[in-house]
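After this line comes chain A, so read on.
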Amino acid sequence: MTVTIPLLSLRNVSRSFGTFKAVTDVSEDFGPEELNCIIGPNGAGKSTLLNMICGTLAVSSGSIHFGDESIGGMSGDKIARLGIARKFQVPSVFPSLSVVENFHVSASNALSANELDEILSTVNLSVDRDTTASELPHGKKQWLEIGMALSMQPKVLLLDEPTAGLSVDETRATSEFLRTLRGKVTVVVIEHDMAFVRDLKAHTMVLHHGKVIASGSFEDIENNDLVRDVYLGRR
Partner candidate 1 sequence: MTTTILNTTPGQITRKQKLGPASIIAIGIILALLILPAFVQGYTLTSYRDVLLFALFALSLDLFWGKTGILSFGHATFFGLGAYGMAIMSIHFSIDPAIVSLVGLLAGVGMAALVALIVGYFILYGGVRGAYFTIVTLALTLIANHVAVGWPSVTGGDSGLIGVPPFSILGWSFADPISSYYLALIVLGACLLSSMWVMSGRLGLILTAIQDDEIKVQTLGYKTPLLLLMTFAASAAMAALAGGLYAAGNGFVAPDMIALLLSTEVIIWVAVGGSGTLVGAVIGTAIVWWLQQKISSINASAWPIVIGTFFILLVLVFPKGPAAFVLDKVKKLRRDKEDDR
Partner candidate 2 sequence: MSKSNVTRRQTLATLGKGAALAGVATLGMPAIVRAQSGPIKLGFLSGLTGLETILGETQLNCFKLAVSQINAASGIAGRQIEFIVEDDQTTTKGAIDKARKLINQDQVDATIGLIASLTHVAARSVTTPAKKLLMYTTYYEGDVCERYFFSTGQIPNQQIDPSVEWLTANEGKSTYIIGSDYVWPRKSADAIKAAMEAKGGKVLDAEFFPFGTSDFGPALDRVKSANPDFVWCMCAGNDLITFLKQFNSFGLGKQLFSQGLDDVFSQAEPELTNGAISDQSYFMGIESEENAKFKAAYRDMFGPKPINAIGEATYNAVYLYKAAVEKAGSTETEAVIDALGQVEFDAPQGKVSFASNNVARSNSILARANNGDWDVIKDFGQVDPVVPGCSL
Partner candidate 3 sequence: MEALIPFSLNALTLISILLMVSMGMAIIFGLMNVINLAHGEFITIGAFTLVVVQGLGGNFWLALIAAPIVGYIIGLALEKALIARIYENPLHAILVTWGLSLILQQVIQLIFGASPQSITGPFPGSIDILGVAYPAYRLFLIAFALATFAATILVFKKTKFGLDLRASIQSSEMASVMGVNPDKINARAFASGAALAALAGVLLAPLTAVTAYMGINYLARSFFVVLVGGAGSISGVAAGSGLIGSLETALSYEIPTTVAQALVLALAIVILRFRPQGILPA
């Protein structure tokens, strides 16, 4: 891929629901063509942050830029068209459509037969091409959704707990797959599974009570006392 991918940068992003502050003052850059992870305990504000990036939630204050473009408060569909794709936590595919039809809906341009075959083999769904999505097992739904995100030819891929409910083998395959994306697309992963994050060797940011308490390479994070106290220490 020869397109240069702009930087996704968050500046002082906050979001509150009534008096509750879900995300406070988050500033972070997600470097182009890099693997990024966001970790943190339940309720740390990870999903809220992701929702703001992809436009499902409005930003209370602060700004989100994608390259030169300010996307905080832009509508979801517009952000998607800029090239930011998202995979939900619970696999969200279109249950009444077949696998191939799901791709036809998600692809940003009409897919040629070759492109379709390529995607199908990438996510290992070639044999299931005409299966109705509702009949796929959980793991394959996850892959289908990742495939749908890829078919949008995104510049940024936001993944909300991609390994939730997957077997050990499936998790390993996911991790291997994400590493192949390095250098092609900016990936931001929300994850719980520490082994998985370690495996990814990604740039990692730790959220706690809506605030960033640490950010850096995974080794740095692992050796950060504060992080160990609030999060890693609990394991």
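For anyone wondering why these and not others, all candidates are chains of the complex that A comes from, given by their letters.
One rule holds for everything that comes next: contacts are C-beta pairs under 8 Å (C-beta built on N, C-alpha and C of every residue); 3 or more make two chains touch, one makes a residue touch a chain; residues count from 1.
This one's a predicted model, so the numbers in the text were calculated from it and none came from an experiment.
Any copy counted, the candidate of 1, 2 or 3 that touches chain A in this complex is 1. Against candidate 1, the residues of chain A that register as touching in their complex are 54, 56, 75-78, 80-81, 85-86, 88, 92-98, 100-102, 104-106, 108-113, 129-130, 148, 152.
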